[in-house]
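To start, the structure itself, in structure tokens.
Here the complex is missing one protein chain, while the rest keep their positions.
Our next item is chain A:
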Amino acid sequence: MHPFKTDRTMAAISDSLRLRASRWKAGAGMARWLGVLPFFVFVILFLILPTLYIVVGAFRQTGGGWTFDNILNLRQQSIINAYWVSIKVSFWSALLGCVIGFAMAASVVLWGVDRRLRNPLLTFSGVASNFAGVPLAFAFIATLGPAGLITLYLRTEFGINLRAWGWNLLSSKGLIVTYLFFQIPLMILIITPALDGLRREWREAAAVLGASSLQYWRMVALPILFPSILGCMALLFANAFGAVATAIALTGPALNIAPILLYAQIRGDVLGNPNLGYALALGMIVITAAANSLYIWLRARSERWLK
């Protein structure tokens, strides 16, 4: 057979195949949306619509009509305080979680603690980062509460009265210490892969050029890791900001933080205005969404170097 003809035949066959393939796809055109329909129905009914209801409600008046009053009314002292305490607790628990988690991960991955401890550390972090909510609060009450293990031990053995030193578990400081129990492990889980990505060559190159270990960290490693670390901090912030159960089980309704205020509002309209409740919830969405967007953006940036 003439080679040219073979080519033509082949082309014709492949064309007709392609046509059939595309018709097969096109024929399933509308039908293929059926495959994702259950997912979209579920997500719209149980995630999108409920959230939209709150968001829209934040801009509605009690009698109907649109308004910005609910948002402006968030400027009440008690609400601003609640947000502020929440932001402070989330910020400090995120910052400390980042620093301590980073140090623990780096001590195993880079700084010479037995590498066989790496997997147990990661496994434990997986457990601890999921050990949140009510039981976590109980664990800390049993340890650092007024009758807790450490509190009693320090008082009977050393005569140190933690209370007199200004320690109170049922306060924002206590909340920070408690939140660290899931913040540090989360940091370890996210930052360990990033630390693995630091190449030995970079360190050697820096050493060859005469850099001290400190200079290597200041001028090479930290700038590369910085987006990851900052991103983790944003994620940890959002993680703490949305936590409700631990706070309620630890302090009850006593501590005035945003999620507890919202909880009380949902249970019994303590603000005396349902639409103000929506605005309060909207504020929480905005803050966690901002923190999460920052995390996603920074993670994309950090992936340029760490592959």
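Convention: a residue touches a chain if its C-beta (ideal position, glycine included) is under 8 Å from a C-beta of that chain, and two chains touch if they have at least 3 such contacts; residues count from 1.
Assume contacts and distances are computed from a predicted model.
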Omitted chain (choose from "GntR family transcriptional regulator", "Acyl carrier protein", "ABC-type spermidine/putrescine transport system, permease component II" or "FAD-binding oxidoreductase") - UniProt protein name: "ABC-type spermidine/putrescine transport system, permease component II"
Residue touching the undisplayed chain, where the options are A:Tyr179, A:Tyr216 or A:Phe241: A:Phe241
Contacting the left-out chain in the complete assembly, out of A:Ala128, A:Ala206 or A:Leu230: A:Ala128
Residue in contact with the excluded chain [from A:Ile87, A:Ala139 or A:Ala211]: A:Ala139
Touch criterion as defined above, residue of A:Leu49, A:Ala205 or A:Ala254 at the omitted chain: A:Leu49
Residues of chain A (touch criterion as defined above) contacting the omitted chain: 25, 28, 32, 35-36, 38-39, 42-43, 45-47, 49-54, 57, 100, 103-104, 106-108, 111-113, 117, 123-124, 126-128, 130-131, 133-144, 147-150, 180-181, 184, 213, 238, 241-242, 244-245, 248-249, 252, 259, 262-263, 266-267, 277, 281, 284-285, 288-289, 292
